[in-house]
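In this view, the complex is presented without one of its protein chains, the others remaining in place.
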Amino acid sequence: MSFFDNHLLNIVIYLPLVFAALLWMLPSGERGQIRTVTFIGMLVDVVFGLWAYLKFDPAGSEFQLEYRARWLQELGVSYHIGADGLAISLVALTVFLGPLVVMASQTYITERVKEFHIALLVLQTVMLGALLSLDVLLFYIFWEAMLIPMYLLVGVWGSEDRQMAAVKFFLYTLVGSLLMLVALVTLYFITGEPGSRSFDYADIYNSLMVANRELSACMAGPAGACDNLTGLARTLMTWGPWMFGAFALAFAIKVPMWPVHTWLPDAHVQAPVAGSMILAGVMLKMGTYGFWRYAIPFFPVAAREARPFLAALAVIGIVYGALMCLAQRDIKKLIAYSSVSHLGYVMLGLVAFTGEGATGSAYQMLNHGVSTGALFLLFGFLYERRHTRLMSDYGGIARVVPLFTATFVIVTFSSIAVPGTNGFVGEFLILLGTFKSGLSLWLAALATTGVVLGAAYMLWMVQKVFYGGLTHRENQGLKDLSVREFATALPFLVLVPVMGLMPQPFLDRIEPSTERFIARATLGAPGADVPESAVRVTAMALPSADVAAAPNAEPSSGSLAARR
Amino acid sequence: MVPISYYLILAAALFCLGMFGVLIRRNALVVFMCVELMLNAANLTFLAFAKQNGDFTGHVSAFFVIAVAAAEASIGLAIVIAVFRSRGSINIEDMRTMKY
Partner (left out) sequence: MDALKQFFMTAPVDPAVFAQSLWLIIALPLLGAFVCGVFGKMLGRANVYLVACAAVAGSFILSVLAFWAVSHVEGGSPVAMESAFSAGRIRYAIGYDYGTWFSAGDFRVNFGLMVDHLSGTLLLVITGVGFLIHLYSTSYMEHDEGYWRYFAYLNLFVAAMLTLVLGDNLVLLFVGWEGVGMASYLLIGFWYTDNAKAWAGRKAFVTNRVGDFAFLIASFLLVMMVAAFAGQANQANFSQGGNQGERYRAGLVEKGPLSFQALENLATALPVSTDKAPGVAVTLESTIEKGPLAGFTFGGVLTVALLLFLLGAAGKSAQIPLYIWLPDAMAGPTPVSALIHAATMVTAGVYLFSRMSYLLVLSPTAMVTIAVIGTATSLLAALIAFAQDDIKKVLAYSTVSQLGIMFMGVGMGVFWAAVLHLVTHAFFKACLFLGAGSVMHGNADETDIKKLGGLRTEMRWTWATFLVATLAITGIVPLSGFFSKDAIYHGIHHSHLAGYEWAAGAVYYVGLVIAASTAFYMSRLYLLTFEGKRSPEAKIAHAHESAWPMTMPLVVLAVLSVVALVYALPLMPGRNGMQPVMENFLGPVFSNAERIAARGGLVELDRSVPKLGDYIFAWLVAVSGGVVAAFLYLKFFPSKAGQPAPAWARGVRRFAQNKFYVDEVYEFLIIRPVKTVSIVLFKLLDTLIIDTVLVRGTAWVTARVGSALRYVQTGDAQAYAAVMALALLGGAVYALIQVLQ
């Protein structure tokens, strides 16, 4: 057991923070140095992130590369991180975007450069932390901490209306998270006896799982069989839907699902290119990731009852988001609404509860990060040159910026899921899963119309911006992509066909997580026959005191835990 | 032996006097003295119960209260003097700038 076996994920999470500290010591006038240091930090993080990604063994246990240490154990909290297939995939996406975001902001950000890069690095750390936490309270801390750097990114370095957008983003997402906190603390109290309460994911899940099994068993029985449930199962029957609602609202706002999506267009429109890329690339997936990891496994019975509702919202999101795109004049807003549509697909695949749907959904999370991230990146380059977001201010610029146009069109094809690009695999699997899910076939067919609308709005935008005669004299002198800009876009261009033609290595890592997710979700079906071994979470136990890293570790006999 | 209820009634009376003084008097110094009166009413109950129980817990509390009262008096008087210096009045009704 080398140092890296134990601490690989710690390194991945905290490396950006270390570099942030380094940056803090640099004089703020040294812009070039600041950018370089940040870039190196992100790049090193890519190395470690990819190492972790490759090291993850799809055939191995559910959570790998775990690390657990004593921390606030009086409250039943511990510092516990680890990765499952989905988390490690999203980690790979996050670290992949890191250096590109820095490169994209090189000329975009000219004020408060040091603070900007510190915010970026801190954001990177908290996002990775939220993905990898296996302690629910730790997750919550990272989850909320994400808001602060993002708030600053939008509010300080955004465009003209940035304050409003930043506050809206902050409050909107905070409302949901606070409800989630309430549900989370409730869970803490109901899942353990006094003295053995724990915030650990495995502990909470396993006690809920036993109760959920009782609940689903009695629901299959005759009417009234559930009346004589006792203990946790009884509580879950009464309060489960409410707690699921609290979790679901928090995550739905983050996704964002219709109708709680309106913060997204504003935040995207005002955010600087880096903010938009991270927001679309990683942060939106936190919502779907939350559904996948917390909301649905914790409350499978309630989730199953809410499934038609969630699926309907997802389909509305797909169609509605696409229709909104057709009504936009602002390019960034159009891309933002296209995110609503795409994330609708992800949610639909998730609530389909089929192997195809869930795998497709997980894959689409990665795809959306790549294709929409690239769209925001490319538009950021254009915005830097012209400082306008209106489609009508462009028109016919393909002649002036051919390389840019070619890049943009390739990414557009990826976004509208032309087969051979990454988007297709995800969308195909999601729709197939939806058809197989037993949700209404009409609903699934309605979701498929997104395929047509997607092509309609994206190509419409491409045509208005790039094709036709040059309509504005100001655009005559637009410069094509510089070497630095093309180098930033190149990884996306490479990933688009690679993820489209060789999806299996990516899917292999997602697959085991999918199976467990499906098993956990099926637990909510009345009379579900899921073996306990398929759903039980096994994770690292709390290390004994002498191994633990926490300095204040004390034999548990004298601590508060014993007296509670 | 005087029954404990007598002490308590006296303490309650003192407390009420102090409280109404705090609520209705305009002069900051008088308000200040009324606060002392309330504290001493509390002291009285402490001592009465201590006497009844026959231990010293009440005395300890009373000493605490006296110490707190002394500290409070010093800071409070300092504030009153400072206010008088800046405004030339210690009328409480004049001191309501921290509104809305």
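Lettered A and B in written order, each chain numbered from 1.
Here is the rule we use: contacts are C-beta pairs under 8 Å (C-beta built on N, C-alpha and C of every residue); 3 or more make two chains touch, one makes a residue touch a chain.
Fair warning: this is a prediction, and the values are worked out from it, not measured in the lab.
Given that one chain is not shown, which residue among A:10, A:38, A:64 or A:354 touches it?
In the complete complex, the chain left out is touched by residue A:354.
Touch as defined at the start, partner being the missing chain; which of A:432, A:481, A:495 or A:542 qualifies?
Among A:432, A:481, A:495 or A:542, only A:432 touches the chain that is not shown.
Among A:60, A:195 or A:259, single out the residue that touches the unshown chain.
Of the candidates A:60, A:195 or A:259, A:259 is in touch with the missing chain.
List every residue of chain B that touches the chain not included in the displayed model.
Looking at chain B, the ones touching the missing chain are residues 19, 22-24, 31, 92-93, 95-100.
Name every residue on chain A in touch with the hidden partner chain.
168, 171-172, 259, 262-263, 320, 323-328, 354-357, 359-360, 396, 398-399, 406, 413, 418-420, 424-425, 428-429, 431-433, 435-439, 441, 444-445, 448-449, 451-452, 455-456, 459-460, 463, 466-470, 501, 503-504, 507, 511, 514
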